[in-house]
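With one protein chain held back, the other chains of the complex are shown just where they sit.
By written order: A, B and C. Residues from 1 in each chain.
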Amino acid sequence: MEVNVEQRGGTSVVRIAGSVDGLTSDALQAALHQQIEAGATRLVGDLSAVDYTSSAGLRALLGTLKLARQRGGDLRLAAVQPGVLRVLELSGFTSILKVFPDVDTAVESFGA
Amino acid sequence: MEVNVEQRGGTSVVRIAGSVDGLTSDALQAALHQQIEAGATRLVGDLSAVDYTSSAGLRALLGTLKLARQRGGDLRLAAVQPGVLRVLELSGFTSILKVFPDVDTAVESFGA
Amino acid sequence: MTDRPADAPDAEIVCPARPESLAALLAFVAEASARAGLDRDSTFAVRLAAEEVCTNVIAHAYPNGAAGPVRLRFRRDPAAVLVTVEDLGIPFDPAQVARPAADAAWEARPIGGMGWHLVRESVDEVRHEHLPGGGNRLTLVKRLSPDP
Partner (left out) sequence: MTDRPADAPDAEIVCPARPESLAALLAFVAEASARAGLDRDSTFAVRLAAEEVCTNVIAHAYPNGAAGPVRLRFRRDPAAVLVTVEDLGIPFDPAQVARPAADAAWEARPIGGMGWHLVRESVDEVRHEHLPGGGNRLTLVKRLSPDP
């Protein structure tokens, strides 16, 4: 898994590539929380290149979502691939997380 | 394994802690080569907290030694613990690598 | 635990139920799925169910002291893949795990507790047996759609 962060106005676009599983979810969570600790509480997760997630990935996303919202921001997702989207749906995450078709729309949703 | 670098005059003291094995040697080699690429070719490896090395660690050390010397510097070791020292001796590394009892002596050996 | 079948010497993995073993377990499942020619959806489903079950064995099967083994077998039948996960740990029947609430607001949503739910949604059947000498055997059955 690889994580890259790009600033787009007041929003951090976190591009994740590869598999989010029990081997990689701690690194993802650390990268996401680091953004929030640095004050970037508006996060867009670009999941276009994520081919897999397990419940370990869900933990990282939910932990980040909670922290971001507690600080007045949010975590929103973009370009989620079908297999990963199914995991989000099965676990009820699509009812609490906003999912956008692409990164631009997700960034704009913050009203930049 | 953890790697920390501290600058002492013109010398980089690389403190390594833990086990250098097939799981960690790439990270060690990357940290050492990064120093050299950044121009710090005088390296002291502080091995006081290294409890284990396999041939994977020897590869990282020899690769670093060669690169440092080709750039006019050197890699010297300090405070090598008995088990690790035995591996260095068995593999003939003590005939090409300078080993010092402690970090200060190793740093001074560069004639700082 | 029984013998691995003589005709598939590389279709099992046995390792300590420790976090350090997870990479080996996942690599084994990935390789076995590729070798069995699973399509993308089945590969995802089997990987997910296997990861969740292995993670749970690693986290929960040996609460007291040193980790015992986890043994995973992968079998491709004509119409299904069977993944068997055995441990020698405390009795654990997944039928007892309640379905997590997935309708709480974000503030109240617990972090975790989704693993077994995902297993059940990913595969078609989950069988549980208590092993005679102690321990558990879980069999995950993923039915394969016939080639179009």
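Please note the rule applied: a contact is a pair of C-beta atoms (placed from the backbone, for glycine too) under 8 Å apart; a residue touches a chain by one contact, two chains touch by 3 or more.
What you see is a predicted model; the values in this text were computed from it and never measured.
Across the complete structure, the visible chains that the omitted chain touches are B, C.
Here one chain is not drawn; of B:65, B:78 or B:107, the residue touching it is B:65. The hidden chain makes contact, of the residues B:5, B:27 or B:87, with B:87.
By the touch rule set out above, subunit B reaches the unshown chain at residues 21-23, 52, 54-56, 58-59, 62-63, 65-66, 69, 83, 87, 90-92, 95-96. One chain of the complex is left out; on subunit C, the residues touching it are 1, 3, 9-10, 12-16, 18, 20-21, 23-28, 31, 35, 66-69, 88.
To be clear about the criterion, only the chains that are shown with their structure count from here on.
Between subunit B and subunit C the centroid-to-centroid distance comes to 43 Å (mean Cα coordinates, whole Å).
If you average the CA atoms of subunit A and of subunit B, the two centres end up 39 Å from each other. Residues of subunit C found to touch two or more other chains are absent.
Residues of subunit A in contact with two or more other chains: none.
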